[in-house]
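Notes follow the structure.
In this view, the complex is presented without one of its protein chains, the others remaining in place.
Now for chain A:
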Amino acid sequence: MLLSPPGVLFALIGTAGLALPLVQFKPNRIVTGEGIGLHALPLGLPLAAALCGLLLATCLGRWPAALRLAAAVSGFVTVILSLGLAASHLTPEGNTIARVSPASGFWLLLLAFGLMLADAVGRLRPSLAMRWLMLAAALGLVAAILASGLLDGVSVMREYASRRDLFGREAQAHLMLAFGSLGAALLVGIPAGIAIFQAPRWRGPVLGVLNILQTIPSLALFGIMIPVFGWVAASLPGAARLGVAGIGVFPALVALFLYSLLPVVSNTLAGLSGVPAATRDAALGLGMTRPQVLAQVLVPLALPVLLAAVRIVLVQNIGLAVIAGLIGGGGFGTFVFQGLNQTAMDLVLLGALPTIALALVAGIALDLLIQAAHRGTP
């Protein structure tokens, strides 16, 4: 085919991005500023022309996947470097109040090259080891760009610079919330899934309750938990010392834990039920005890489905953990809600961008793990 349909789509998104302002210049962090396009910057015209050329060229079919990948990566890096360039050029010397933030054009360009990247990787069908390498290389590239200081003039990085220590702490808190609730959900959910697998009468009630829990909106859940745990902490001796509290980390962890239970329990059940009856029969018939059947046959065969649950829960919890910021639970949500209060979008981004990046990396890493677990079985 002469044209590559996805390529045309990416080009449309990208050229729209080129037409829109790349950055917003604001005299201070609160006011709305003026949009400035890439072409209006020094060196901007050749950069814009290069990006435009990449977008149009990849519209053509018959590009080898590896070349597409190279085009996507160079486009991606160019867009990010343009942002840094704009920031350092537009900010007056010595001015710490003025802000240069990424604007709609930047996001659309990023989207276009991001999609092109995903498409190219998909076409390349790399081996599992290669995918891990690519993930590591992408992380390394991002880290290198951030460490190089090229983006230091950009508003989000300015917000970061003034909160370096806090950012580290909230990042830790965010990871603790996401992984802690996942760990607790696995600890409780896997045995529960095994239990209802072996006692089918309990499947309906248990899954029913978890289903209802899942449908409660997070804000409503906090609304219930704040008074309940507040009361428990106040009236049950020792509860407060164990960390029980109406606000803070505890109710946030509990909420994330509760939301995680359904995927873990139902996937454990589905994974175990998916093991062919003949296989289970053979295991028992050869003289395995019930625990041996579980440990040596059922759980290993259910592992890919279980890992799928871990993926769902981890990605979901990394995102949901933002809500913890609302009730003093810490995490990147702290920046998001502070930013919303101060109508400082740059601060919101300081919370939102790492959350998105974290969810993305966790999702890809677990996809790779699931693929590894699938190997050996058809």
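By our rule, a contact is a pair of C-beta atoms (placed from the backbone, for glycine too) under 8 Å apart; a residue touches a chain by one contact, two chains touch by 3 or more; residues count from 1.
The definition used in the following text is that contacts and distances are computed from a predicted model.
Between the listed names "Response regulator", "ABC transporter ATP-binding protein", "Phosphate transport system permease protein" or "Carbon-monoxide dehydrogenase large subunit", the UniProt record for the complex's undisplayed chain reads "ABC transporter ATP-binding protein". Only one of A:V23, A:I196, A:V264 or A:A283 touches the absent chain when the whole complex is considered: A:A283.
Interface residues of chain A with the unshown chain, by the touch rule above, are 276, 278-279, 281-289, 292, 297, 300-301, 376-378.
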